[in-house]
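Of the protein chains in this complex, one is absent; all others appear in place.
A and B label the chains in the order they appear, each numbered from 1.
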Amino acid sequence: MSQSTSTMGNEKVVSSRRKFLKTAATIAGATIGYSWLKSSQVLLHAAEPKNESLPWYGIVIDIQKCIGCGNCAKACKNENDVPKEPFFFRTWIEQYTVKNDGSVDIVSPNGGIDGFEQRVPTEDIFKSFFVPKMCNHCSKSPCTQVCPVGATYESPEGVVLIDEKYCIGCRYCVQACPYGCRFIHPVKKVANKCTLCYHRLKKGLAPACMEVCPTGARMYGNLRDKNSEIVKFLKEHTTQVLRPHLNTGSKLYYNALSSEVR
Amino acid sequence: MKFYVPPQIPRLALAFGLFITLFLVLRHFLVPDTFGKYGHYRAASLIDNTLPEIHYAGQQACFVCHQDIEDKKAQDVHSDIHCETCHGPGEKHVVNSKVEKILKPTGREFCGSCHALNAAKLKSAIFQIDLYKHNIGKNCIECHNPHQPWEMKK
Partner (left out) sequence: MEPHYQHLYDILAHSQGYIFPNEIDLQWGILIVVYPFITGLVAGAFILASLERVFKVKILKPTYQIALLTALSFLLVATMPLISHLSQPQRAYEIMITPHSSSAMAIFGFVYLWYLMVVLLLEIWFDYRHSMVVWANEKSGIMRWVYKILTLGVNDISPRTVKWDRKLGYIITVVGIPSAFILHGYVGFIFGSIKANPWWSTPLMPIIFLFSAMVSGISLVLLVYMIISYFRKQIIDLNVLDSIGKYLFFVLILDFTLEGLDQIQRIYEAGESFEILKLLVSSKLYLTLFVSQGLIGTIIPLVTLAFLQFYKHQIKVRKTMYFIIGILVLIGVYSMRWNVVIGGQLFSKSFAGFTSFKVGLIGLDGTLMAIFWLILPIGILAFLLWLLPPWKMVKEED
């Protein structure tokens, strides 16, 4: 405060100074607080759906409905030009067979595309089930978190996408995905994964895997719309995500998920 | 006494200044236009991701021409199964039905991919057949119409 202001009366100056200090402290505190919150948000990658005019997609897979026909995995490869060799899958199906002796047999021959032969005799089986796998489109996605250049990201609709023109092929995202959903496209030489058929969604079509699923074991929908089929399903069923302890914010919910599944 | 600045300091400051300026200039020209518009990514990539052509047309596209099958299918248990589940990707056929033909799979193997017995399939989820016992040697469609499975052929 300069000397001239004090001529306006000491009291006034003091009060205005106090006011100023108060404001300054509040601003400083708020700034520090906000920037701390903000920076921790960056680290945790807590994605908040912002644009409410857009849907916020989630997926449900009902294990009780899956019959392991492999149509989803086959259609996915057709739709997304994924090489047919058995090393590259945006979606695949696993068969879990828990035997009476407690051991667990897991198979996914060619990702389940050619169907499944029951390998274990029925009398030895405690229980058996199919688990379709695909990108979990996590809202706190570990794969987008580690991408060094921002070549993979969560779209405003909550779909985890890849920028094929920008990916440097470092494979860090492949390492970071706990679900094994990513691979390096052998021709394009960049990371590749399920896009929830983003190109179809934008045309009003269902993802290819869901278009061809004969039993309706897969469902996608707008989590923001409380009247949507998917939200109703989540309300009425006990669903679980894979690896909940990893806090990936997975938006792929499984109905009737068994504890053997990783 | 004048404050002494060792000659190394201004020279190094100049060198680092030049380096940082060069970096910032390069950065200015190299960062893609739409980068950072919505988040830490190229916003144009959202559009790139909508560009791939579709292969599966969706069954509404099928019904535009095949109204009869839609009606038929609606009457039986395969009503919820979309056309391309069995017939394969149909977009090319939709665009040019004269040249591009869709798959018409037949055989016990094919039907068995859904209907063969397997301990992992719930009875409530699917009607299952023991392929090793049920009418061996016969093709499923000799009796069943795939669009209307319980409308048995004679």
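The definition used in the following text is that contacts are C-beta pairs under 8 Å (C-beta built on N, C-alpha and C of every residue); 3 or more make two chains touch, one makes a residue touch a chain.
Since the structure is predicted, the reported quantities are computational estimates derived from the model, not experimental observations.
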Among A:C181, A:C209 or A:L252, single out the residue that touches the unshown chain. A:C181
Touching the absent chain in the whole complex: find that residue among A:E52, A:E85 or A:E236. A:E85
For chain B, which residues touch the unseen chain? 4, 6-9, 11-12, 15-16, 19, 23, 26-27, 30-31, 35-36, 40
By the contact definition given up top, give the residues of chain A that touch the hidden chain. 42-43, 45, 83, 85-89, 92, 94, 104, 106-108, 110-111, 133, 142, 145-151, 166-172, 174-184, 186-187, 189-190, 246, 262
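Here is the rule we use: only the chains that are shown with their structure count from here on.
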Find the geometric centre of each of chain A and chain B from their Cα atoms only, then give the gap between the two centres in Å, rounded to an integer. 16
Which part of chain B faces chain A closely enough to touch in the complex? 32, 35, 38-42, 45-46, 48-56, 58-59, 80-82, 84-85, 88-89, 112-114, 116-122, 124-126
Touching chain B in the complex, chain A uses residues 64-71, 75, 78-81, 95-97, 115-116, 118, 120, 122, 125, 128-130, 150-156, 161-166, 195, 198-200, 202-203, 205-206, 208, 211-217
